[in-house]
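The complex appears here minus one protein chain, its other protein chains still in place.
All chains are identified by letter, namely A and B, in their written order; residue positions are counted from 1 within each chain.
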Amino acid sequence: MSLLASASASGQVSGTAPGSGDVTPSRKRRFGIEQRRNVTGWVFLLPAAALILLMNFYPMAQAFILSLKTGRGTRLNFADPLWYNYQRLMQDETFKLTVQNTFIYLIVQVPIMLVLALILANLLNDKNLRFKGLWRTAIFLPCAVSLVSYSLVFRTMFSTDGLVNDMLMGLHFIDSPINWLGQTGTARLVIILGLLWRWTGYNMVFYLAALQNLDYSTLEAARIDGAGSWRTFWHVTVPQLRPMILLTAIMSTNGTIQLFDESWNLTQGGPAYTSMTMSHYLFELSFQKNPNFGYGAALSYVILIMVALLAAIQMKVGDKRD
Amino acid sequence: MTRALRRAPGYLFLGVSALLSVLPLYFMAVSATNTSQDVLASRMLPGGALVENFLALVASQDVASAMWYSTLNAVVTTVLALVVCSIAGYGFEVYHSRGKDRLMSFLLLAMMIPFAATMIPLFQMFASFGMVNSTAAVILPAIATPFLVLLFRQSARTFPHEILEAARIDGLRELNIFFRIFLPTMRSTYAAAAVITFMTAWNNFLWPKVILVNNTYQTMPMLISNLRAGYVTDYGVLMLAVLLASLPTMILFLVLQRSFAEGITGAIK
Partner (left out) sequence: MNKLRKFAALALVVPLSIALAACGGNGTASAPASTSAAASGPKSGTLTVWCWDPTFNIYAMNEAAKIYQKDNPDVKINVVETPWDDLQTKLTTLAQSQETKQLPDIFLMQNNAFQKNVINYPDLFKDYSQSSVDFSQFPQGVTAYSTVDGKNYGLPFDNGTAITALRTDVLKEAGFTIDDFTDITWSDFLAKGKVVKEKTGKPLLSGQAGSADMIMMMLQSAGASLFDAEGKPTISNNAALLKAIDTYQQLVKAGVFAEVNSWDEYVGSFVNSNVAGTINGVWIMGSIQSAKDQSGKWAITNLPKLDGVDGATNYSANGGSSWAISSNANYELASDFLAKTFAGSKELYETILPSSGALANWLPMAESSVYAAPQKFFGDQAVFKKVIEFSQQVPKNNTGAYYYEGRDAVSAAITKIVNGTDPSAALDEAQKAVEFAMK
């Protein structure tokens, strides 16, 4: 927590804080304006903050208390020791496996997806590109489709006699059909492909929106200086997109560590839990198996800590006001 | 000539990406016109069962009602979310202070915990308000999300302070600066936020399913879940329902995408 706070607080060493313009009225008055604006800011963010506190933090506090209790169903009692559920997680082989799976998805999929999204957004932002709307729509649409059709389509495509096997066999890459969801490696691959397919366009949309807010003159200047399109992209566009890249990185990290849909719908966590994610396991513990809500709540707090740590690191690296 | 050649890799990359993206959608659309048996055989050509599937769908499910409640939920959520979160994001960035930065970091924690863990306390809370089975209970938790607040804060970061100062010197009040200057400038961010929020609200499944205990306000994802529940699934009918459920988000994107990027027309309009 404090890491997060200090990360963003340290970022505000900038000369553009409101009220610090070059007009220098009397000290007292300036302080008054600043204070008033500060209050204005608080009022602006009050409704959102109040709603988030009520709708998220109250249940989160309840969940924390729950994580100190043990027992099945409604027969819950405070555990002895209180952190028993957290201890138990450390001995849970299935949990360890789901942590491993989740981090494989995170490390492989998130960087590929964000780079792809950036490249696509940059290509689409070209003034002279033809059929812009068509490309944009096509690439965004996967995330607009409901999960049911997505999982059904993917399972059909990757079925034993499905499109993917037919194509690979037609190209003589393989001799016999691959049982995609039946093997650990390929099952994980299907999940990663599914994530890439569904979320690349989504992230692209944020980059497109950010590119729209960019200072065009800097790009023009780079072009006049004779910088190639790659250099312009890397040295001029990307640094300016940093706030948005940070946002998408935090969101994707968060989304992947809490990943549920793909594990649940595409592979059902199989084979033998080797593609199951932490959130999927949490849902199973709470709603599918003998309900163990205290244990589930402890697991959710472990997820929270993991995401918070990664977000803090990302903010430390990427959150600079300049 | 050389110029066209230099563009070729870009077009190729876009073309392949677009094709891969659309292929499953094509399958969905085509399957809506096929019989269940053909869908299971991965038939990739349009068939003649569209009318049959449609009649079977409306005979077993109240599609019109589900479409209406999905639309109601998604529209109300989106409008409220955009107002509440954008003004908060603006407040966090334009008036930023150490305290506000701390609060933002703290609020971010709210999105880092899986919903399955907080669902039951949330349900208890709404039950104590007497709000089980109300659409308001579906909408309220979705209005303010740390994600949207952060999105607007990050976007406000690119909002030039010179404009802000100029507006203040012109004597504009703070709220007016937000509505008259910030909001129009950030049109593309609002468009992106609207699409994303609408989509999330539209596809929201677990919470509506739990809080809407009786089915009066059933939404489209709940309806689709019904179609898969039995011993026998009619895949043609299912794909038609899925297609219908996907249309509103697609249409919204088509309408709003004009705001995304009409080529860079300059930093400040």
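Here is the rule we use: a contact is a pair of C-beta atoms (placed from the backbone, for glycine too) under 8 Å apart; a residue touches a chain by one contact, two chains touch by 3 or more.
If you're wondering where the values come from, they're calculated on a predicted model, not measured in any experiment.
Checked against the hidden chain, the listed residues B:Val58, B:Ala127 or B:Val255 yield one contact partner: B:Ala127.
Residue-wise, the contact with the chain that is not shown comes from A:Ser286, picked out of A:Asn56, A:Ser146, A:Ser286 or A:Ser300. The chain not shown here touches chain A at positions 36, 39-40, 43-44, 46-47, 50-51, 72-75, 88, 91-94, 152, 155-156, 158-161, 179-182, 270-273, 286-291, 293. Across the interface with the omitted chain, chain B contributes residues 36-37, 40-41, 60-61, 72, 76, 80, 83-84, 119-121, 123-124, 127, 131-136, 139-140, 143, 173-175, 206, 209-210, 212-217, 222, 225-226, 228-235.
Keep this in mind: only the chains that are shown with their structure count from here on.
One finds 15 Å separating the Cα centroids of chain A and chain B. Chain A contributes residues 1, 4-5, 7-9, 11-12, 16-18, 21, 37-38, 40-52, 55-60, 62-63, 66, 116, 119-120, 123-127, 129, 132-150, 152-154, 156-157, 159, 162-163, 197, 200-202, 205-206, 208-217, 219, 240, 243-244, 246-247, 250-251, 254, 258, 260, 279, 282-283, 286-287, 293, 296-297, 299-301, 303-304, 307-308, 311, 315, 321 to its touches with chain B in the complex. Residues 10, 13-14, 17-22, 24-25, 27-28, 42, 84-85, 87-88, 90-92, 94-98, 100-114, 116-122, 124-125, 140-141, 143-147, 149-151, 154-155, 157-159, 161, 164-165, 174, 178, 185-189, 191-192, 195-196, 199, 203, 205, 220-221, 224-225, 228, 235, 238-239, 242-243, 245-246, 249-250, 253-254, 257, 259-261, 263-267 of chain B touch chain A in their complex.
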